[in-house]
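Read the structure below first, then the notes.
All protein chains but one are shown at their positions in the complex.
== subunit A ==
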Amino acid sequence: MRVSKRATGAVALGAAFALVASGCSGSDSDGGDAGASTDGAITIEGTQPENPLVPSNTTETGGGKIIDWMWTGLVEYPNDGGAPRNALAESIETTDSKVYKIKIKENTKFHDGTPVKAKNFVDAWNWGAYSPNGAQNGSFFADIDGFTDVHTEDPDGAEGPQKAPEPTAKEMKGLKVLDDWSFEVTLAAPTAVFPTKLGYSTFMPLPDAFFTQKPEEFGRKPIGNGPVKFVSWEDDVMIKLTRFDDYQLRDKMKIKDVNVKIYQDDTAAYNDLLSGNIDFMQQVPVSSLAGDKWKTDLGERAISSTTPSTGIIAFPIYDKRFQNAKLRKAISLSINRQEISDKIFFGNRKPADSWANPLTPGAAPGNCTSCQFNPEEAKRLLAEAGGFSGKLTLAYNADASHKEWMEAVAQQIKTNLQIDAVAEGVPTFAVFRQNINAHKMTGMYRAGWQQDYPDVENWVNPLYVTGGSSNDGLYSNKEVDRLAKEASSAPSLEASHAKFAEAVKLIDQDVPSVPIYFGGQQSGHSEKIKKLELTNVGELDITSVEL
C-alpha cells in the first residue's frame, strides 16, 4: 500500500469506478477541434516524490502516480475494478500455479528506444529482490523460488547490532529467460494470485540503461515503457511528461503533455483548481467537504468515487486484555458506523460491513457480522467477557485528519459500553508506526488498508495470517492460516476465492480488528477536460483524458 505524504494530510486515495465526467460526449460543440485536443496539455496537482523514481523503491503516492503513468506492466487493472487482464503480456500460462510461462508482446519499446525483452523483467526483479539494494518493495518478490538466497533477513531486526548476512546468490533461481520474448517463473509454492500481482508497480521492467548507472541517477530521469515519457523534473515545482509516440499497446494517449504541478498545501491546489490554473485534483481538501462545499464550488466537475480501501481500528492481540474474542466483538458491535459516516464524513465514506473491501474481486459484501450496530448484544458480550477495567486508548497519528472520527468512535464505546475510552493522538506517522512495528501498543490503534493488487488474497494474507506483513496486532489462528494457505495455492482463482471465503468466516468469529469505513474519494477537474476516467485505485487515468 502506498502512503500519502502530503504534509497537511489528506487521507483517502484511490477509486474503483470508471467515471465519465458529466455532459461530455466526444463531440462537443464548444469542445474545440480534434487537432487541438490531440496536441493539448493538462496540468494536474501532485506531490513531490520522496525518492528518485524507481518502481520497486516507491511506496508513496506522489512518486507512485508518475510511475503508474510511465510504465505498463505485464497485466493491467481495469478501471472498473474487475479482474486483471494482459497488457504487455501476450500470455501467462500455468498448469499448477507454481511454474508460469510468460510470453510478452514482441517489439514494444522503452522510452529510450530499446526493446522491452524478457530479460528486462528478470533483471529488474532480481535487482528489487537483492537485499543489499534495499528496495522498499523488495518483499513483493518473496513468492519466487530462490528469494531467500538473494534476500537475507537481519537476525536481530534492523534495530539490533548484528548485520544481515551477505546473500548467497545475486539472482533468484526461479527466474529463467527462455528467449527474447518469454521467460519462466517458478514459485516457491503454488500461488494462484501471482498473475494478478504482476500489475503492481514493483513488477515493472527496467531498461538496460538502469543497470549501467546508479539507481538514484536513473530515478532522476526515469525511462519507462508506458504511454507517457519523462521530460523534466524540477524539485518541488513541476514534473513534465509527454506522449510516447512509439507506444504500441492499448491505452494510447489522447492528448500530448501532462504537467504535474507539485503542491505542499492542498488548499492552494484547490484554489488553483477553482480558478482554472490546474485541470485535475485527485482529492479535494478536507476543509471543502463540510456542508458539501466542494460540490457547490465545482458543480458538475465534482467527482465522487469509492476506493478499495478500508479504515480499520486494530487490536494489539499481544496485550492480554484484548485476547478475549467476546470483548473484541462487544467493542465492534458498540460502534454506530452509519452515524460516523453521516456526521463525520458527510456520507463521503461508507460504513464498513465486510472484511475485504467489496470492490475487490473475490470479496463478498456484508460478511462482517460484528460490523453491525447492536449495543444490547455488545453489553451482553462484554458482561460475558468479564468486563474491561481501566482506560481504553484508541491511538491515531495526529499528522493526518483522523482526530474527529477516532474521537467519535471512542465516545460511542464509552456511551454504549461504559468503558473509559479515549482517543489519543500520536504526533507523527513515523512515531506511530514505530510503536506499532515494535508491538508496543497499549491500546487499540488506527490502521488502514488499501489493496496493492485487486484480489481478496491481499486483504487476508497480509492482515490476518500469522506472520503477515501488516498483521501488526499478531493475530494468529491456525485454522485461518491453514485455509489461507490452501486458498493461496489453489489451482484456480475461483477455488482460491472460495477457500478465502471460508477463512474470512473464521476471522469474523475472532474479530481481530474493527473495520469502520470504506474509502471514498472526492476529485475535481477543470472545464477544459471533457472526458476522464479514474483507475481502480482512484488515480487519474491520463490515457482517458480528452479535451
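Here, a residue touches a chain if its C-beta (ideal position, glycine included) is under 8 Å from a C-beta of that chain, and two chains touch if they have at least 3 such contacts; residues count from 1.
Basically, contacts and distances are computed from a predicted model.
**Student:** Name the chain not shown, per its UniProt record: "Xanthine dehydrogenase family protein subunit M", "Nitrate reductase gamma subunit", "Oligopeptide transport system permease protein" or "SusC/RagA family TonB-linked outer membrane protein"?
**Tutor:** "Oligopeptide transport system permease protein"
**Student:** Given the contact definition stated above, which residue among A:Asp39, A:Asp80 or A:Glu216 touches the chain not shown here?
**Tutor:** Looking across A:Asp39, A:Asp80 or A:Glu216, the contact with the absent chain belongs to A:Glu216.
**Student:** Who touches the missing chain here, A:Asn107, A:Gln213, A:Ser232 or A:Thr428?
**Tutor:** A:Thr428
**Student:** Give the residue, chosen from A:Pro52, A:Gly73, A:Gly146 or A:Gly443, that touches the chain omitted from the document.
**Tutor:** A:Pro52
**Student:** In the complete assembly, which of A:Asp80, A:Asp235 or A:Glu479 touches the absent chain?
**Tutor:** Of these options, the touching residue for the absent chain is A:Asp235.
**Student:** Suppose we count only contacts with the excluded chain; which residues of subunit A make the list?
**Tutor:** 1-3, 7-8, 49-52, 59-60, 131-139, 151-154, 157-158, 163-164, 216, 219, 234-238, 263-265, 267-269, 271-272, 274-275, 277, 399, 427-434, 437, 447-449, 462, 469-470, 472
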